[in-house]
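Yeah, one chain of the complex is gone here, protein chain that is, but the others are all in their spots.
Now for chain A:
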Amino acid sequence: MNQHRRLAVRPLRGHIRLCINKTDSSSCPFRHQLPPTQTAPTSHAIPPPIDSIPPTSAPMAATALRDQLTALLSSMFSQGLVDEQFQQLQMLQDEGGTPGFVSEVVTLFCDDADRIINEIAAELEQPVVNFDKVDAYVHQLKGSSASVGAQKVKFTCMQFRQFCQDKSREGCLMALAVVRNDFYDLRNKFQTMLQLEQQIQAYDPKQQ
């Protein structure tokens, strides 16, 4: 089985540092479980397949990919998409020797959030909206967002709950649109992050 490297980005003294850790390829469920992107392509271009890159260019390509990953994660933190809790998960993975932990949690979150958003949408389509039920769903989404460090989604959920308490269908529908957009944006970036990690591992399997 090929050894491949999991990448963890850990902030250090206010800067994003790229830390390389070893893992084995079986502990990486995230890449197989994320649904396809459902919004417009992100600004983060996916690198070309490894077999199209001449072997002599592999180290340069790996470096470029690492730079791309660092930039992506840096932007996710600076845009407020993720917060310190996401760093905590990365540290748990790195320090606990549990490769694939971040992937696992992020995958669970994305699946769970997708389900909850669909449940909320269905509830808001009912002739009579059960706002307590909608609020309960939003509370769930807020909780799981906080647990993975999905800061922007969490904050949007906090505003959403206000519309639930006001029993405003229109407000809830607007908030749902914002939550959905924020979630899709985050999911796209998580997907790109994982794809970059896979490409880096493929280019540089010797890293231990």
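By definition in this document, contacts are C-beta pairs under 8 Å (C-beta built on N, C-alpha and C of every residue); 3 or more make two chains touch, one makes a residue touch a chain; residues count from 1.
Note that contacts and distances are computed from a predicted model.
Colleague: Would you kindly match the missing chain to its UniProt protein name, picking from "Calcium and integrin binding family member 4", "Copper transport protein", "Meiotic recombination protein SPO11-2" or "Response regulatory domain-containing protein"?
Modeller: "Response regulatory domain-containing protein"
Colleague: From the listed residues A:Gln140, A:Ser168, A:Asn181 or A:Gln195, report the one that touches the chain absent from this view.
Modeller: Once the missing chain is taken into account, the touching residue is A:Gln140.
Colleague: Using the touch rule from the top, list residues of chain A that touch the missing partner.
Modeller: 85, 88-89, 91-92, 95-96, 98, 101, 104-105, 108-109, 112, 139-140, 142-144, 146-149
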